[in-house]
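Every protein chain of the complex appears in place save one, which is left out.
Letters A, B, C, D and E mark the chains as written, and numbering starts fresh at 1 in each.
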Amino acid sequence: MKLVTAIIKPFKVDDVKEALKSIGVQGMTLSEVQGFGRQGGHVEVYRGAEYNVDFVPKARLEVVVDDGQLDRVLDVMTVAARTDKIGDGKIWVTEVDRLIRIRTGEMGADAV
Amino acid sequence: MKLVTAIIKPFKVDDVKEALKSIGVQGMTLSEVQGFGRQGGHVEVYRGAEYNVDFVPKARLEVVVDDGQLDRVLDVMTVAARTDKIGDGKIWVTEVDRLIRIRTGEMGADAV
Amino acid sequence: MKLVTAIIKPFKVDDVKEALKSIGVQGMTLSEVQGFGRQGGHVEVYRGAEYNVDFVPKARLEVVVDDGQLDRVLDVMTVAARTDKIGDGKIWVTEVDRLIRIRTGEMGADAV
Amino acid sequence: MDSGNAAWMLMSAALVLFMIPGLALFYGGMGRGKSVLNMVLMNIYCVGIVPLVWVLGGYSLAQSPSGNKFLGNLDLFALDGIGPSQDLIVVAFLMTFAAITPALISGAVADRMKFGAWAIFVPIWSLLVYSPVVYWIYAFDAEGNAAGLLNTGLLGDIGSLDFAGGTAIHINAGVAALVLALLLGKRRGWPNNAIPPHSLPLVMLGTGILWFGWFGFNAGSALGADGFAAQAFMNTFLAASAGMVAWLIAERIKDGHFTVLGACSGIVAGLVAITPAAGFVAGMSGIWIGAIAGVICYFAVSLKYKLGYDDSLDVVGVHMVGGIVGGVLLGLFADPGAFADPEVFEEAASFPEGLFYGGGTELLFEQIASIVVVMVYSFIVTMAIGLALKAAIGLRVDEEDEIVGLDNRLHAETAYNHVELAGKSGSGFGGSVDVRERSDSPTSTKADAR
Amino acid sequence: MDSGNAAWMLMSAALVLFMIPGLALFYGGMGRGKSVLNMVLMNIYCVGIVPLVWVLGGYSLAQSPSGNKFLGNLDLFALDGIGPSQDLIVVAFLMTFAAITPALISGAVADRMKFGAWAIFVPIWSLLVYSPVVYWIYAFDAEGNAAGLLNTGLLGDIGSLDFAGGTAIHINAGVAALVLALLLGKRRGWPNNAIPPHSLPLVMLGTGILWFGWFGFNAGSALGADGFAAQAFMNTFLAASAGMVAWLIAERIKDGHFTVLGACSGIVAGLVAITPAAGFVAGMSGIWIGAIAGVICYFAVSLKYKLGYDDSLDVVGVHMVGGIVGGVLLGLFADPGAFADPEVFEEAASFPEGLFYGGGTELLFEQIASIVVVMVYSFIVTMAIGLALKAAIGLRVDEEDEIVGLDNRLHAETAYNHVELAGKSGSGFGGSVDVRERSDSPTSTKADAR
Partner (left out) sequence: MDSGNAAWMLMSAALVLFMIPGLALFYGGMGRGKSVLNMVLMNIYCVGIVPLVWVLGGYSLAQSPSGNKFLGNLDLFALDGIGPSQDLIVVAFLMTFAAITPALISGAVADRMKFGAWAIFVPIWSLLVYSPVVYWIYAFDAEGNAAGLLNTGLLGDIGSLDFAGGTAIHINAGVAALVLALLLGKRRGWPNNAIPPHSLPLVMLGTGILWFGWFGFNAGSALGADGFAAQAFMNTFLAASAGMVAWLIAERIKDGHFTVLGACSGIVAGLVAITPAAGFVAGMSGIWIGAIAGVICYFAVSLKYKLGYDDSLDVVGVHMVGGIVGGVLLGLFADPGAFADPEVFEEAASFPEGLFYGGGTELLFEQIASIVVVMVYSFIVTMAIGLALKAAIGLRVDEEDEIVGLDNRLHAETAYNHVELAGKSGSGFGGSVDVRERSDSPTSTKADAR
């Protein structure tokens, strides 16, 4: 199994969620984060003064998927999260050794 | 070493923390997340209208443990976090290549 | 590629960010977390009563880096985040299988 | 005016002014966290621009004795002839009413109206809709006799009653809110997706300020600190209490729980409904009016789901419907006889009785007729202003602005920046959604005509 | 009543009403984020139900001249015979006191009381405890002579004094709070786990509103805008200031830091203590009373840890203890001679002097006796009501409700929904804890009797 972590624009969360649901993903976990990237270095004007803004709000989605599902999930996420503007974010994949569903104690692929 | 990530019900955090402490786990990191899972698709009534609620608040615990401790940690967590109701959450395990304690610069198992 | 996850003191975020920028790291993701560790067990006095405080606010930085960059990144982070007081935090490293830049679809090292 | 009456009127004017930040919190708390500042600014902007318009022309159009039934003249332009004197207190008191009325409308346009369009809409609406309607209901000729279209009697020789602005203010603003909601269309995702209040403590605080201020609104409309004001005060108090309890009971039965939003809505519904009646009913009538309004408005706020207009914060359901309930019930409960004691209010004797107090149906019909006239006028003229603005500069923000949030995109601000993870440098703006995006869509261009 | 006195009384009534949302914020901010709405609703519910109960029967029981020392009759049922007139202002003024008194109790039951039980408790307590106690202290016979148990003298021929409700309101509510805290038991985890105020800015705002409103409470109790009111105003001001400074100094010495919660608590302690004395003391006495109350209440709020009752938001420590401090100190500081100037308050001459002003210990003993009588009565009757409710429907929520939070479980609401990560759809309710859980425990069942 794999853990897919995606850092995306907050207002894209819903599109990505719907896209994942449509290909049968049944669970995911969402958190608020702040991102720093190429987008960085922007200057804001407020009350007559200029400021550098480094971190911008992003959403972080974590989805554990079966190895077989992985490519579809990545494709679908990439498309749904894209706005073609800088700051669209990243997706990274790490290996999951074990997975447990707490309620039932099921393990591995059954627990997804 | 392994990184154990658990998505649990917020009000179970304390039980899980106490359970982990009792088996000698000395550190963990907690964050607020929102979860989407089988629990999803619930309908809320508010001010005379009905709504679908997709994401529910969850807590996310991260614990880095020695390989030898892993099974105990998983057992204890699963038990402590369980309410036997839908939405109890997931636990997943990933491999940690390196671990550093910032204060002392200790590495690997010593740093846990 | 590797995912470096660091749990640090909140007021050290800026030092760490600047240090990473100075060695050419172009992106990172920040979140608020609460940490429990050796620091734990402290007693607070408020309005005449004493309390145990278990979790303290921490910041969590995630940085995906090329394998070649890893050691420098870890060195620089450790130094920048250190205050030599208890609670300075941990850094752990996990293997990243795949990385995608959403905007362009670039993969792997190009996407960092 | 003796010093005691003057003291009460000074205080009443201050109280009504205080209702405007109260309303901003009431609406702002009920709306989204990403457009709360836009809502707040729509409200407080009204108390910036309207007073200027009011002293220049609005007051004169609304209150000068012009000799016709429809509109005042401009004889009092820039308060001509009104030097420092206690008369100014009444001008200031009425000015607060003029300011709050368009602010009431703002709740219906939450999350999607261009601020520039709102900025132009408010003064025009104040002059073209608010001032004439006030004239119809409250104009007097030079001898002090009723002179307006609606206070001289539409259907016969008795005029309709509106003590503190149920028809002139609440119904009027409620209809305008409906018009703008229709013109703007629904928010993205509404009604499928829940848009819960982002801060109910602010809603409660706003409600508390509104109630507090409403004593000035209603009891101040007695224009003195007499028995008339005392009864208006008591009615205002009881109607709000009864409105709250009635709404709570209704929602407990229908939805299964008591809510803070329900309690607050019930209070406001009761206050709206008692507004036209506050100085014309006595005894326990205030309880009846408040309770009936509480129940009817509870049901009315669900209408928008059935009819499909997105009255975001229930201006129509509470202010328009509550105003109608109060105006119509006044046709039943009006009891000028109770006030006849000359120490209380001599002229009360000349007011008409309601159906329950021996007056027959005449007042009831006058009330209904007046309400219909104001609704039709407000609907048509607000629609005309709205369509003109839509054609000229557009009413609705871009879809992206709506998604990202109006505060960030229109006002370059975010309401809350609690978290400062990065101790030293600029993550302060971190609470905002996609601040950085503006590099793609420069503010200077986008901000035009907002 | 002349227009000036009427103006001040109208304003005072409005000010006291405004204290109730202030109290809701004071308590709500001091409590948990997951039950702040429950706290708010317990408070504002009081100003919904109590006014209805008050005009129907409570006022009559508390104020009608019945010819006995213990309770009024029902001659003034539904304000019978009180038409539109300035008399209504006093009825409304007293109505705000009736409403705020049970609201004070709510702070002790935070986070664990069934809302349904509270909803029933409030009107019953108001009729069975509040109205009688008010009668004992403030009743007058048809000739205007003191007629109640406590204002006619328990131990001799001089009655005890209570200017604006130190005994009738603060001690009375404080004792009832203690009783409910005892009946409900401790919150889960208390006292081992810290339950810090979830929003201190709200606490400060609530305190500010309370202080502002307290001028109406105390100076309004002079029932006019005279020198009597002026002195009550000044005393109220100075006692609050001194209470704040005294508490700050005490906590700086004992705990090592000045806190906002300390400053706010000191203000309220000073205000409570000056309430019975506001119109009976002069000169610098207000400073002494406030400062002494600030220090004593600082120590009193720690009592609960020693004695083991969970008075969640320190109603006992501040209102009961502060009320006792004020009532007893009045036995020392009462100085009616200072008021004897006929322009200020003619009848003042007939009031008893305190120990420091030549009156001996008689007033002191009367004060103590009155306080004891009210405490015993309030304790017993509140206990009886509480036990009856406990037997009938239960007082305390389920453990799971307490853990998840009362707002979500009882009221289907969450106070704050700042974050809208999912731009388009339903994560708006995301701020709540385990909303979804309700599928397991249907609201319709659980909500019963809450």
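We take it that a residue touches a chain if its C-beta (ideal position, glycine included) is under 8 Å from a C-beta of that chain, and two chains touch if they have at least 3 such contacts.
The model shown is predicted, which means the values in this text are computed figures rather than measured ones.
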Exercise. Write down which of D:89, D:242 or D:375 is the residue touching the left-out chain.
Key: D:89
Quiz item: Looking at D:79, D:128 or D:284, which residue reaches the missing chain?
Solution: D:79
Practice problem: Identify the residue among E:244, E:315 or E:363 that touches the chain left out of the display. | Solution: E:244
Quiz item: Which one, D:11, D:110 or D:261, makes contact with the chain that was left out?
Solution: D:11
Quiz item: So which bits of chain D touch the chain we can't see?
Solution: 2-8, 10-11, 13-14, 17-18, 20-22, 24-25, 28-29, 36-37, 40-41, 44-45, 47-52, 55, 78-79, 83-89, 91-92, 95, 115, 119, 199, 202, 205, 209, 410-420, 423-426, 428-429, 443-444, 447, 450
Quiz prompt | Residue numbers in chain C that touch the chain omitted from display | solution = 9-11, 34, 39-40, 42, 44-46, 51-57, 85-87
Exercise. Against the chain that's been left off, what residues of chain A make contact? List them.
Key: 44-49, 51-53
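As a working rule, only the chains that are shown with their structure count from here on.
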Quiz prompt | Those chains which touch chain D and also touch chain C | solution = A, B, E
Quiz item: Under the touch criterion given at the top, what is the topological distance in steps from chain B to chain D?
Solution: 1
Quiz item: When the contact pairs of B-D are compared by residue number, which of C-E, A-D or B-E has over half in common?
Solution: C-E
Self-check item: Interface ranked first by C-beta contact pairs
Solution: D-E
Quiz item: Counting shared numbers against all numbers at the contact of chain D and chain E, is it over half, same, or under half, different?
Solution: different
Quiz item: Taking each chain's centre as its mean C-alpha position, how far apart are chain B and chain C in Å?
Solution: 18
Self-check item: Distance from the mean Cα position of chain E to that of chain B, given in whole angstrom
Solution: 44
Exercise. Would you mind listing the residues of chain E that make contact with two or more other chains?
Key: 412-413, 419, 421-429
Quiz item: Among the residues of chain C, which are close enough to touch at least two other chains?
Solution: 17, 30-32, 94-95
